[in-house]
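Apart from one protein chain that is not included, each protein chain of the complex appears where it belongs.
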Amino acid sequence: MPCWTAVFLLAMTNNSTSDVLLPATIREQFACLREGGSQPPLVYLDSASTALKPDGVIAALTDYYRNMPANIHRGLYPMSEAATAAFEAARATVQKFINARESREIIFTSGATDAINLVARGFGDGLRAGDEVLITGLEHHANIVPWQLLRERRGIVLRVVAMDAQGDVPLDAFRAALNGRTRLVAFTAISNALGTELPVAEMIESAHAVGATTVVDAAQAVACRRVDVQKWNCDFLAFSGHKLFGPTGIGVLYAREALLQAMPPVKGGGDMILSVTFERTTYNELPHKFEAGTPPIAQAIGLGVATEWVTALGFDQIEAHERVLVDAALKQLEALPGVQIIGRPGKRRSIISFTLDGIHPHDVGTILGEDGVAIRAGHHCAQPAMEHFGIPATIRASFSVYNTLADVKALIVGLRRVQEIML
Amino acid sequence: MPCWTAVFLLAMTNNSTSDVLLPATIREQFACLREGGSQPPLVYLDSASTALKPDGVIAALTDYYRNMPANIHRGLYPMSEAATAAFEAARATVQKFINARESREIIFTSGATDAINLVARGFGDGLRAGDEVLITGLEHHANIVPWQLLRERRGIVLRVVAMDAQGDVPLDAFRAALNGRTRLVAFTAISNALGTELPVAEMIESAHAVGATTVVDAAQAVACRRVDVQKWNCDFLAFSGHKLFGPTGIGVLYAREALLQAMPPVKGGGDMILSVTFERTTYNELPHKFEAGTPPIAQAIGLGVATEWVTALGFDQIEAHERVLVDAALKQLEALPGVQIIGRPGKRRSIISFTLDGIHPHDVGTILGEDGVAIRAGHHCAQPAMEHFGIPATIRASFSVYNTLADVKALIVGLRRVQEIML
Amino acid sequence: MSVTDEIYQDLILHHSRRPRHYGPLPDATHAAAGDNPLCGDRYEVRLRLDEKSIIRDAAFEGSGCAISKASASLMLDTVIGLSRDEFEELFRTFHALVSGETPSPEAVAQLGKLAALSGIWKYPARVKCAILCWHAVHSALAGQAHASSEEEFASNSL
Partner (left out) sequence: MSVTDEIYQDLILHHSRRPRHYGPLPDATHAAAGDNPLCGDRYEVRLRLDEKSIIRDAAFEGSGCAISKASASLMLDTVIGLSRDEFEELFRTFHALVSGETPSPEAVAQLGKLAALSGIWKYPARVKCAILCWHAVHSALAGQAHASSEEEFASNSL
């Protein structure tokens, strides 16, 4: 990618930033970004939806399926012991990745959605009519609907703290929404629809001050900043593997050990029990109590490799890299007539939502798609956030470690072509 | 594997059966069975726990992760449309595989355990105190514990129809356990602990006669016989991908459309809704209503390929092949002093449980493991079935399409060595 | 073939920019809303049928993408003058066309300018846009007030 590197280096505003940016060779680890990997060359600006997978993650999956495709736990032959060791090593890797105290605080789920639903069942079903669950106005449906379902089951009160005109959730409004009946506070660290980063630690501190338990939706956060559950002091935290350069079909619920000890299991089956008779069943220790049945073995191993891969890149570098991209993109989008940026959060991560005057986002998505530019158009599973801005849908560009300033340029060129065609 | 083929052909009792047996070349499709693939050569007799994966399934996963690693549904660019098409094509493939009427009757879950738990929540939570759920004495924990958890939640009565001394569930005992309060009947088609095959169609007919809804645990069945939900006339059916030569992290719940329409969703999140406001949320059409969040995309695609692979082998051949193996194994085990076969079901599939006098199954497992012989020792997540026979654990050998008579021989040789060491 | 040949042709763009039959229909006898909550597309379709159930006039209003708008505009142009049964037959033909099936040449001929939407099947995510207002007309004729681009509109809600 010689031209890519050139554009990238040229565009950097001062030389001293060059050493904190990610090396161009990263792109070589992604099959569909390699020369000839996609036709037309792929300009992937949809990492907030799902991230591309580096070769190392794919190799880890293949290695499991080829060389140790055994079930885990209690297999006595070497292949099963190897698989068990790899699976549990992945748990320890994830533990380190989010700085959890114990590896048994890491529950493997099928995704962030599954993890939040686990909290809604395991913890939420212990709530009573009138207890309050507080969420924010910019949540993903995954952090709205489970609480609505809980409202149906338990008669809890679901309260929403609105965002402001910028797309921020003001701390004072958030604090004002807390009260003595607030039992659970669930919010996203980073909005997938607007890019807003929330003041997680402060919000958790306030929530704890009224005695509420906290759930952080870290689906977007884990790929673009260091997540430290002890620093945030959160009680639950959920994320997916596939947005973190890992496989589909895997997610993580982190929870404080004491909460997990107190919670009843949500699913029944093999491995989550110590002993079963028809009359009486004794649950297994953590984390197994919450992992009924054969777990996503290959996927956990792949996720472990993915977290190591991200850690090796370094979050300082990742943040600096994405900052350059998102700043450039914002500037160039603003210079394009007819662009309306949706959301002007005080702290933005690598996501930009916008509209083009007179053109529906879906038409933009289809036309850009033809140029190889992959953006997302729609409500981004955040309809209430869209409604807040009085629009049904936006165009969303999201940036990741493998993106370049050439990608930003391609987006702008593509948008101009869309306008030429449609207007 | 020239010697393998020779043994195989030599051992066949009459020439006319040779054409219904599976070709030796199948083994070439499994990395850890190939020459040099494992050291010592792997004698894999634990397919009831998880099946090995043919190259084609692994290639399908790699293809998705390398060439179209996009999220599905509502992506407007070609890579996302390709992924969506592949995912939905997999659903149609699975539909055909079990002969469901509609592809929307196929719900992708994270496994058989997850599928049964979905029924326990989605259907079971609609039951009332005093309603009866009937299971059998040879169920896997995955088909026991979800009903115990339901008993906790709803006060249903959990009834168990015992097996007889052979390890069969007698039809008359089953029928006698049904009554006007029986709302749900859940049982396995094939016991993973004993190999017993149940008379599924007859049991379902009897259950329907008292107005009960039926759940078939087909986790073992799908890999070794043709499963036809219309012929069985079952209402729900669950299985996992990983026992069917497919990936981990994926399973299937089949359910009659009318049941799915009537059931509330069990998990909330993206994709399972049509529209969300904080006050009111409208669910999506089937099957999406039950697939909240990013689904196991790669795994569904891999499972589709796995079902096609099995179908291409042909179940007539698979059954005949496994019959030869299991008959030979039974005969040779019986000839070995000190072997007690556990369970003498009228109809056995490719699973044999047994004990060795004076030697704990776990010691057997460890020693055989050293020889490359992978069997399972333990309660096989069927403690009540073990208790029925008054033993804590068995040694279990299970046979699949890639096994040979040489594998049976290796098992017997290994068991003799165990006896030499231990007795 | 590029997307400008397959979808965003002049005819489609023209109809999306200046849709025909756009606006109210005060003497409507039948009406239905058509919406696709997943896109945010939302239309109102109104029909005036005579006593023989022939569509005598039609109009639509609302917002959505270029494809849904152009399809509505072209469709109303075509269906005025048709009976219920004729509309249903045309809908079937159109549905087949945008799903990538190959209807008979006579059927295509019947579609007239609507054949311009035939390339849409290559963009499966957009097929629902093309048929949204057709569903609305279908619902209006059936006396239902509401249609959705989703084949089965789930009625459960919370």
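A, B and C label the chains in the order they appear, each numbered from 1.
Basically, a contact is a pair of C-beta atoms (placed from the backbone, for glycine too) under 8 Å apart; a residue touches a chain by one contact, two chains touch by 3 or more.
Source: prediction; values computed, not measured.
For the omitted chain, the shown partners it touches in the full complex are A, B. Which of A:21, A:76, A:238 or A:255 touches the hidden chain is settled by the complete complex: it is A:76.
Between the chain not shown and the residues B:58, B:305, B:367 or B:382, the one that touches is B:367.
Mapped onto subunit B, the footprint of the missing chain covers residues 148-149, 151-152, 359-363, 366-367, 369-370, 378-379, 383, 386, 391-393, 421-422.
By the touch criterion stated above, the residues of subunit A touching the omitted chain are 74-76, 80-81, 84-85, 264-265, 274-275, 280-286, 289.
In this text, only the chains that are shown with their structure count from here on.
Placing every chain at the mean of its C-alpha atoms, the farthest one from subunit C is found to be B.
With centres set at the average Cα position, the gap from subunit A to subunit B is 32 Å. In subunit C, the residues that touch at least two other chains are 37-38, 123, 125-126, 158.
Touching two or more other chains at once are residues 148-149, 152, 362, 366, 369-370, 378, 383 of subunit A.
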